[in-house]
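All protein chains but one are shown at their positions in the complex.
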Amino acid sequence: MLEKLNNLDSRWMYLALVIVLVIPIIKPIGMSISVNKDLTQRMYDFIDSLPPGSLIMFDLASNSSSDTEITPMIYAVMEHMYQKGHKLLVAGQWSSGLAFWSPKIDERAREYGWVYGVDYVNIGYKAGGTSTWRAMGQDFWKGAMEVDINGTPFSELPIMQNIRKLDDKTIDCIVIFESGSPGMETWITYFPTIPLCKGSVAAEISSSVRYIPTGQLKGLIPGMRGAAEYEKLVNRPGIATQLMDAQSMSHLLVVALIALGNIAYFGTKRKMARGR
Amino acid sequence: MRRNVPVILTTVTAVIVFFSIVLFKTADVWPGRFDRMQQFMAAVMMFMGMANMTRVHGNVVLKKDRNWIFSAWLLLVMYVYAIFGMSVGNTNDTYRWFYNAFIPPVNATMYSMVAFYLTSASYKAFRARTVDAALMMACAVWVMISNVPIGDKLWGSESWLGGMAGVRDWIVSIPNSAVSRGISVGSTLGAFATQLRILLGLERRHLGQG
Partner (left out) sequence: MSRFLLLAAAEAQKLPRWGIFVDTDGAVSGFFTAVILTVLTWYYVTSARSGRPMPEIRKLAGLDAIDEAVGRATEMGRPVFLANRTAGVGSVHSFALWGYMGYVARLCAQYDTPFVNIAGSYLAAAVNEGVIKQSYLEAGRPDAFKPDTVRYIPDDQWAWTSAVAGMLKRERPAATMWIGYFYAESMTLAEVGAQIGAIQIAATTNTAQLPFFIAACDYTLIGEEEYAAGAYLSKDPMLTGTIVAEDVGKLIVLGLVVLGAIAQLISPENNFVSKMLQF
């Protein structure tokens, strides 16, 4: 029995995981969540402290595979910006990220009554990696080829008249939604003076946290749990809050499996020792 | 000649970029030029990649190798979608619909597989075989429990030491950050040493030299 448990077929674990994920989605439990003071609260406070009308740049450095984690973060930060009256510049280091989230951002912007080219703008994907961003640091218009995502010249967009350089005098904060590379290193290395916040997928949290005490990150939304916390802070519960039950249950399952694995391991070991 | 020219080119470019970035007067003149060259090469590279895939997968299809149908499908999707995108533009609704209807669900499926693999890996790996393994397991279990509301119920965040979440934050912010920084310092020095080996021409494997 213990040997069997020790070498438990992975498929049983996968089945258990499906069950604990699906049940809370169908029938939510409504578990409460607390806000992480070191990470999520810090980011909320920083964006809250910016004067109304500040320009925040989104860097979509992720793709659709991180939809469940990143989308609620984007919505929660946009809600906060709406409440504070900030302006938005959408850009992205990943072409797939812009292709995926641009329509979603447009939809939310319409709900808020934001006027394109006045309250927000989307410059689209610009090829060339860090060299392109550095070129924008010299001259934003030239570096970004002077057109937005729809091919509209910057000269026809009122918001772009004040965006001439990618620097701390123009951009009040960059919020990067990241799940890989290229990511925040671009901003930390080449634009260290622009305040940076990050929405991170759960797998990358541990390597991002160290930038908080140094001030290189002003705040961090840690995974879907962080998105749910931000939703709580802006008082608009969304998909992340709904999915927290499922995530919590899956964590408990993993803890239970670890316990089971150890029982099986030590049980088998003891049995073998007795057998000798 | 074949041995030395690439090494000289590498060294000269690196020295120019390094001094241009550090020294005030020459900043952004030469690095900017190299950046533009790189931008151009990035665009050309995409077509080279397409040509390579056509050659490799085209051969598979022509020879009817094992799983040739996948290669044929790859070539069909690549060319049809690229030509369609170039003709209607990347903001076209139909073009976007194809992307949004196929790529996100497939991507999300693959990403969500991580949760399953993580579960089975945790079952096998987190066993208290040694003191180190026990410590790693204890930290993992602690962080996971403190991430769920039960953690708050067991030891509330308003109580001593900030409760389970307080200890979790300490684990993540202090020991984790310290180790992570230590590894980063080592990695940076390792990367620097590797770059010096390339600069000094000691590392030549990429030039087809042993």
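Chains here go by letter, A and B, matching the order in which they are written, and residues are numbered from 1 within each.
Simple rule for what comes next: contacts are C-beta pairs under 8 Å (C-beta built on N, C-alpha and C of every residue); 3 or more make two chains touch, one makes a residue touch a chain.
Keep in mind the model is a prediction, meaning the values are calculated, not measured.
The chain not displayed here makes contact, within the full complex, with A, B.
When the omitted chain is restored, the residue from A:Asn6, A:Thr40, A:Thr68 or A:Ser96 that touches it is A:Ser96. Touch with the chain that is not drawn comes from one residue among B:Ala43, B:Ala138 or B:Ile183, which is B:Ile183.
For chain B, the residues touching the chain absent from view are 18, 21-25, 27, 45, 48-49, 52-53, 56, 59, 106-107, 110-111, 113-114, 117-118, 120-122, 124-126, 136, 179-180, 183-187, 189-198, 200, 202-203, 205-206, 208-210. In the full complex, chain A makes contact with the omitted chain through residues 10, 63, 65, 96, 179-181, 192, 201, 203-208.
Keep this in mind: only the chains that are shown with their structure count from here on.
Look at where the CA atoms of chain A average out and do the same for chain B: the two points lie 17 Å apart. Contact residues of chain B toward chain A in the complex are 28, 31-32, 34-36, 38-39, 42-43, 89-91, 96, 99-100, 103-104, 107-108, 110-111, 114-116, 118-120, 122-124, 126-129, 137, 140-141, 144-145, 147-150, 152, 157, 165, 169, 172-173, 176-177, 180-181, 184. Across the complex, chain B is touched by residues 8, 10, 13-14, 17, 21, 31-34, 36-38, 63-68, 96, 99-100, 103, 127-132, 134-135, 138, 149-151, 203, 205-207, 209-210, 212-213, 225, 247-255, 257-258, 260-262, 265-266 of chain A.
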